[in-house]
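Partial view: only certain chains, each at its native spot in the assembly.
Lettered A and B in written order, each chain numbered from 1.
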Amino acid sequence: MGMFSVSGKQQVCQLFFVQVILIVLMGALMTYGPEPDANSLKNHGQTGDHGRKHVKKPDTDPLRVYPNVHVMIWIGFGFLMTFLRRYGQSAIGLTFLLGAILIQVAMICEGVTNFQIDNASPLSLKSLLNADVAVATPLISMGALLGKTTYMQLVFMGIFELIMFTVNKYVGEHLLMAVDAGDSMFVHAFGAYFGLAVSFVFGMKDKPKEHNLEGASYNSDIFAMIGTVFLWLFWPSFNSAALQGDDQQRAIINTLLSISSSCVIAFATSALVSKDNKFNMVHVQNSTLAGGVAIGTAAGMMCKPVGALAVGALAGLLSVLGYKYLTPLIQKRLRIHDTCGVHNLHGMPGVLGGIFGALMAGLATEASYDYSLYEIFPARAPNSEAKLAEMRDNYGISAGSNRTAGEQAGYQLLVLVITVGIAIVSGLVTGLMMRMSLCSLISEEQKFDDEANWELEEEATQESKIKEGNSYGGDQLPMAHI
Amino acid sequence: MGMFSVSGKQQVCQLFFVQVILIVLMGALMTYGPEPDANSLKNHGQTGDHGRKHVKKPDTDPLRVYPNVHVMIWIGFGFLMTFLRRYGQSAIGLTFLLGAILIQVAMICEGVTNFQIDNASPLSLKSLLNADVAVATPLISMGALLGKTTYMQLVFMGIFELIMFTVNKYVGEHLLMAVDAGDSMFVHAFGAYFGLAVSFVFGMKDKPKEHNLEGASYNSDIFAMIGTVFLWLFWPSFNSAALQGDDQQRAIINTLLSISSSCVIAFATSALVSKDNKFNMVHVQNSTLAGGVAIGTAAGMMCKPVGALAVGALAGLLSVLGYKYLTPLIQKRLRIHDTCGVHNLHGMPGVLGGIFGALMAGLATEASYDYSLYEIFPARAPNSEAKLAEMRDNYGISAGSNRTAGEQAGYQLLVLVITVGIAIVSGLVTGLMMRMSLCSLISEEQKFDDEANWELEEEATQESKIKEGNSYGGDQLPMAHI
């Protein structure tokens, strides 16, 4: 305990240090972009109506979807993880802390990338939206580790992960020109396999054991549903955040269909595999969302309503079966403990989403998309002046790489493989660093327990012990009770 | 128990079957509408700014109100029903499942209606918004039955109800040209009386009894307030969802005023009729919202701020008095058990809303509305070429039926009567079907208990029994406790 309180002080200093570094970096690198800049000429429209200020609305107004994505990250992820009986305050509290740090890190990562390209690091509403989406990645990894780390381990993991996320997205999106509108690959698969790799490193040292606090209570399960339902509701905003016009509308419709279908099939599969054919709260809290992940890559494609429903149903099925059969297996055989089952909600559905996206890319023709084909898959646009001229002049389409449908599908699969590969390798490295001296480790006793992080009131602590006593037949506590 | 687990398996198969049928129907019937279609010519604006894609924004941007209505349905209705001490997981879980099925059903129902009219079943953001609103109807009915049915009974009820809802709305809105912007009649009154009719059929067989789990706990009452407050906040979006321009703004203002006034009067009436003049949570959770229902039909009309406040106050008063005096009476005399008191939140305020809408329609003149009169009440537009020409050319008003204010008011009342009639008759038929063999029945012991639906953790189950023991003086449990 004494040792812990020493390292507690170290952790505090590290936390202050991280925020100070962020302030310094932000000061050195970031400026307002042209849209939010008061001193930007284009913000002073010299229009006919005598100087009323007219900022030209960006094609897609980020203010429309931004608040919804914002709610998903903090309320959605935060409350989804409150399902643990005695780790609810940490779940929502650490999501809050981590999110507040990592959104700054994500802005700086994007800023550095833009600096690479444009020699400037402007901030705009679009940056905030991108940063929100990026933050989801380490929060997914956190789900695999929930209750087993100190908060500073999560902070360092998140920072390293966001750097690798940025590199991977740059490679996949800019260099290899793969399409991943709803980030099935870049966010979900990456976050899940990164987190599982870290957990694997932890299991190499300490074989995962049964823990008496690793379960839900009646109320904690209801708190978690706040997260589930908000995620479910706003997933269409997440998947359509990067799109515009008809693409955006299609992504909203496809996502709603897919996630509705995965919700129904997750309920049905849960009842099929559970005792007495009842529903299981873990499945309902998580697998109902798998359709949102699985439609991600293809969200803006012409997969037809029936295609969206089918991929959602498959994701819901896979996800529940994963919770039931696969998670116990990988814990036993691979020693990978996965607290929230992120492999079932983000890992497998993310891979499914990547494959489904490749399939839809392979089926995409000018007949079904018209010239939109070259907006959705820019690499498929012609690169010869002859073919391009009319499209460019009339529809603003830029020169591409003249890829065929099959080539695009191949690149999609390549990027999926690269993403999972980078996630696993960088997750292993990060896990090894986390086990080294830069952060303190958490003892078996402190796992899944809010007491490790929070100054709990006596009442709450007692209540916890009484409950524990009730559930696990401890006989010393009713005595203390009387 | 054995019998239950058999029928449990049947239920699971039915649930899978329902989703498969929905996928098949969606595949056979539904396509992307022109706005979300990549291959739609109008999505490629050949405009002066060299091909930047310009989807013409629909008059009312559904993305502005859609997320709010979405939150109302799943968070609002879902959490509002978590007030029961041991049925919170079912309340939020079954709302989630039911909503995910029924939003698909609602899209198909609308698709079939559009097919009838236009020979095509396109999906658009508008369809999603309409489907969300439609789903509210069976969720209201579910409120009357909460805790007394299996989940498949609710699913079948919801599907039948949405079909009848679609028929009724088609008759009322398209054929009889009644106005019901906020759906006081089509959603609220219909949903309430349909649910009460089903409950009546249940009561014919099993007289409603006192049940020891039919009450709230301290925390369940707070969970329910999440639902109440989100419903209250976003009700203006619900009532204005179908409107545009000044009509929409008026509907937002009127609804906020009405629901504020009903909130205050519900609190006051609750304290007036309760012991020691304290507030009652059931009233606060429900009757505070009655003003949103009651202003629904007239939301877009020129009822003046004071009119909105007055109808809201009346609705709040009626609703609390209904909970206090009418609900016990109809349970005793008519054997209609109404778990959430939907008669007081949706039934009576819905009828009040229909009547208030008829009154306002009867008072509407060209003097107070100008030509907007013919946009809000299309049936009142002239049908003679002479009168119509200028309005049509300058304001896009189509030929109507030349109704007088009195005639329009009469039609409004006629539609109210038809709505309640169809709801009751189809509710009775649905109730009789639900009692037949196609779904299993729930035993008295399983009522209002999450154990009927959920694989609860041991801890939670024990806790439940202990609490039950505490409250009802059972003496066997403290023994097991020690």
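In the analysis below, a contact is a pair of C-beta atoms (placed from the backbone, for glycine too) under 8 Å apart; a residue touches a chain by one contact, two chains touch by 3 or more.
For clarity, every value in this text was computed on a predicted model and none was experimentally measured.
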item: Subunit count for the whole complex, all chains sharing one sequence, 2 displayed; value: 3
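One rule holds for everything that comes next: only the chains that are shown with their structure count from here on.
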item: Chain A-chain B separation of Cα centroids, rounded to whole Å; value: 33
item: Interface residues, chain A side, partner chain B - complex; value: 59, 64-65, 68, 85, 215-219, 221-222, 225-226, 228-230, 232-234, 237, 244-247, 249-250, 252-253, 256-257, 259-261, 263-265, 267-268, 271-272, 274-281, 284, 288, 302, 304-306, 309-310, 313, 367-373, 375-376, 391-397, 467, 470-471, 478
item: Chain A-touching residues of chain B, taken from the complex the two chains share; value: 1, 4-5, 8-9, 11-12, 15-16, 18-19, 22-23, 26-27, 30-32, 35-41, 43-44, 46, 50-55, 63-64, 67, 70-71, 74-75, 78-79, 82, 88-89, 92-93, 96-97, 100-101, 103-104, 123-125, 128, 219, 223, 226, 450, 452-460, 462-464, 466, 481-482
